[in-house]
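Heads up: the structure comes next, in structure tokens.
Note that one protein chain is taken out, while the other chains of the complex remain in position.
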Amino acid sequence: MKDGLWFSEKFTDHIEFLYDVRRIIYDGHTEFQHVTIADVMVYGRTLFLDGKMQSAEIDEAVYHETLVHIPMLAHPDPRKVLILGGGEGATLREVLKHNTVERAVMVDIDGELVELCKKELPQWSDGAFDDPRSEVIIGDARKFVEETDEKFDVIISDLTEPLEEGPSRLLFTKEFYTSVRDRLSDNGVLVVQSGSADIYYHEFWVDLVTTLSGIFPTVRPYHTYVFSFNLDWAFTLALKSEDFELPEPPVLEQLLKARGVEKLRFYTPEMHLAMFALPRYLKDDFEKGGRVLTDEEPFIWDA
Amino acid sequence: MKDGLWFSEKFTDHIEFLYDVRRIIYDGHTEFQHVTIADVMVYGRTLFLDGKMQSAEIDEAVYHETLVHIPMLAHPDPRKVLILGGGEGATLREVLKHNTVERAVMVDIDGELVELCKKELPQWSDGAFDDPRSEVIIGDARKFVEETDEKFDVIISDLTEPLEEGPSRLLFTKEFYTSVRDRLSDNGVLVVQSGSADIYYHEFWVDLVTTLSGIFPTVRPYHTYVFSFNLDWAFTLALKSEDFELPEPPVLEQLLKARGVEKLRFYTPEMHLAMFALPRYLKDDFEKGGRVLTDEEPFIWDA
Amino acid sequence: MKDGLWFSEKFTDHIEFLYDVRRIIYDGHTEFQHVTIADVMVYGRTLFLDGKMQSAEIDEAVYHETLVHIPMLAHPDPRKVLILGGGEGATLREVLKHNTVERAVMVDIDGELVELCKKELPQWSDGAFDDPRSEVIIGDARKFVEETDEKFDVIISDLTEPLEEGPSRLLFTKEFYTSVRDRLSDNGVLVVQSGSADIYYHEFWVDLVTTLSGIFPTVRPYHTYVFSFNLDWAFTLALKSEDFELPEPPVLEQLLKARGVEKLRFYTPEMHLAMFALPRYLKDDFEKGGRVLTDEEPFIWDA
Partner (left out) sequence: MKDGLWFSEKFTDHIEFLYDVRRIIYDGHTEFQHVTIADVMVYGRTLFLDGKMQSAEIDEAVYHETLVHIPMLAHPDPRKVLILGGGEGATLREVLKHNTVERAVMVDIDGELVELCKKELPQWSDGAFDDPRSEVIIGDARKFVEETDEKFDVIISDLTEPLEEGPSRLLFTKEFYTSVRDRLSDNGVLVVQSGSADIYYHEFWVDLVTTLSGIFPTVRPYHTYVFSFNLDWAFTLALKSEDFELPEPPVLEQLLKARGVEKLRFYTPEMHLAMFALPRYLKDDFEKGGRVLTDEEPFIWDA
């Protein structure tokens, strides 16, 4: 362990990860969270929020392509897209790759963070903030969803886990998802980044799938390993439609081409399908089901 | 970080993992390697070889089911199986679940380790060592393969990575795999545990696939996330036959039933297929290809 | 940081020490505390109690010679000595070096620990337990002091810090020290190992000195750096007599010779005097004084 700065991140009280920090770019508090941006050995430029690795140069594409292209390709013609959270701008970047998109609205509560990311993580947004189709609204995602009259074809929940004191506490509840559903157009698709998918800890994901299943006719969990999280990561797809079938790779290939989606680093049509396959221990736990998360009893993440 | 014992494992010089040790069961040297067996928080009973987590109670099934059932199901009627390495006995356990098996030979160089595992990790072998179909040979895998006249339907390479001073240095080379191929029956199948599959480090895997492709007509890499390795893990399937197609889930389901394979904790037919899907960065690197590993210039693992 | 076992010890929540463990000798619970005995790089054979380094082969002599010879040399003719705690037997070993001693009683609550130390740390006691002058009583130090009729010339408090749930909670209070004083003969001397003496944390010591000053006419704090504690360490001398002057080195030299005290690794007459010198920040804090510790409001150590 070289002398000097390391970033420590615990996964439960019993596992510590230590990352070798090459250079601190920014370390401070916004109104909402503690932000560290650093150049980290192996990971490259990295963003940490409240002490948790959020995205890293080496593989932010894995997370963002998985979060975005699965729901975008589940909709026949996504024109209007809403992103909840997504401060780094990489979710927006992937959304805008689909040439069907006419309008992409991103609502993030932390304006200081968005500015920091524009400045220090420019390759994440890669010009997306300047795209005329983009609108960035600094404000509370819940308030926006409850007050807007607009309808969206795809809604992407790219929010941090619901920490006790964090800004996302009431953004993973039955009440909130009911409002979200009402903001989706007829064939609308929702995706929710859903935390850890691993064998030790997937309770939050099971609860989310249970909660969403009470509101949407079609709910499909999917997952992929993210190197910089040291974990298998969970996502949940929810559709207003009852009809859902995973398209075959050649169809996906054609669709990507038609929409002009390029510069993919992780996503392949084969991986698209593969991510919906579940290990037995997850299948079993999804069958048992979890708890419906409500405003009164939300999930509190304590990792 | 609680006061007391922790196990430290580095992944390159720049990332440290620290695990909270509840109880040391064994810590010492055999003739070939340093062995630590401990009860570790979150992971349960855990085996470390030369300072690297080898298998943990919480998810040893993920690794062992993946290593075994993919090749076993790629063979129409596996009667004779050879395991190279596999000291814990869990690979043997999974092999014996297939009722087609008439003889399973395991060759491990470290007899002291095998005895330690029998005593301290009994749930790994779960009686497999006492099965009349099993034979355990303490000796060098290379020597055994080169000297035996026997032929096998499935050969499973469950060997530790080729560390500079470790016992597996010459067990991942063109010369060795040529001998291995000659010990396979006509429809014979080889599987090789192939180290890390992740975005940062998969050079060893690419070299292995390149090396095996010069010897076998069909070579297929597959991979899955293993929680206790903190990594996506690589495997390589190699067949003497040119005909290979991944079977559909219902066929796999039926095959498992016919062979009486039970008590699976991770494997599902859907995961079987999913594990062959590759991220773009891996596809690209496999297309470029790697180096042919030879006795003269073997791969030296330095993580 | 090498792969493998390390012992982690925190000093406050903000400083972590990690020690490279070569071999675990014992790790388990007695009725009273968690005990780890290990061979540690640099430190040699080492005893940890409840996660804190207690004594290490490399410098246990520093602590034990300092704890014992200062009070023993402050008494003109120590015949009967009482040790409270002292499980390892090294305090007893140093006491018995003085040929004036006719009887040395050691009262330790943890009989299992005493047996473990005899077996695994034999060089600590170095035969002291077999000396006909020694008597070891397994029991509560407070109960012993309150119930015995015996008087002692020197009483040595070699007790662990008063952790919330630990066995030493009520062994650092006014009530207890009053009983202790009543068990001292006319020129009797008490010494108390008093925890950390360093600039960041010496509150316990200041409170102890204040508490003892209400009971004994002469109270003198002294201190020395202990390598294996990574800290300056505090001791407090308390005398029934009002007359006290530090003897000059030649006098000490002569006294050691007369009493046959040999095999010293740390102690010198010059260090004897030096340990009573105090940095300004300590002098200032002792002048201000602390809190009188009582059974009702004892000191709770939370490091």
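Lettered A, B and C in written order, each chain numbered from 1.
In this section, contacts are C-beta pairs under 8 Å (C-beta built on N, C-alpha and C of every residue); 3 or more make two chains touch, one makes a residue touch a chain.
Please read these numbers as outputs of a predicted model, since none were measured by experiment.
> The chain left out touches which of the shown chains?
It touches the following shown chains in the full complex: A, C.
> Decide which residue listed in C:K2, C:H29, C:K143 or C:K257 touches the omitted chain of the complex.
Of all options in C:K2, C:H29, C:K143 or C:K257, contact with the hidden chain holds for C:K2.
> Considering the complete complex, identify which of C:I24, C:M275 or C:L293 is in touch with the unshown chain.
Candidates C:I24, C:M275 or C:L293; residue touching the omitted chain: C:M275.
> Considering the whole complex rather than only what is displayed, give the residues of chain C touching the chain that is not shown.
The missing chain touches chain C at positions 1-2, 6, 12-20, 40-42, 58-59, 62, 198-200, 225, 227, 230-232, 264-268, 270-271, 273-281, 283.
> In the full complex, which residues of chain A touch the absent chain?
1-10, 16, 18, 21, 23-24, 27-28, 34, 36, 48, 50-52
Here is the rule we go by: only the chains that are shown with their structure count from here on.
> Which two chains have the most C-beta pairs in contact?
A-B
> Measuring centre to centre, with centres taken as mean CA positions, what chain is farthest from chain C?
A
> How many angstrom lie between the CA centroids of chain B and chain C, rounded to a whole number?
Between these chains, centre-to-centre, one finds 54 Å.
> Measuring centre to centre with CA averages, how many angstrom lie between chain A and chain C?
57
> For chain A and chain B, what's the span in angstrom between their mean Cα positions?
Between these chains, centre-to-centre, one finds 33 Å.
> Scan chain C for residues touching two or more other chains and write them down.
1
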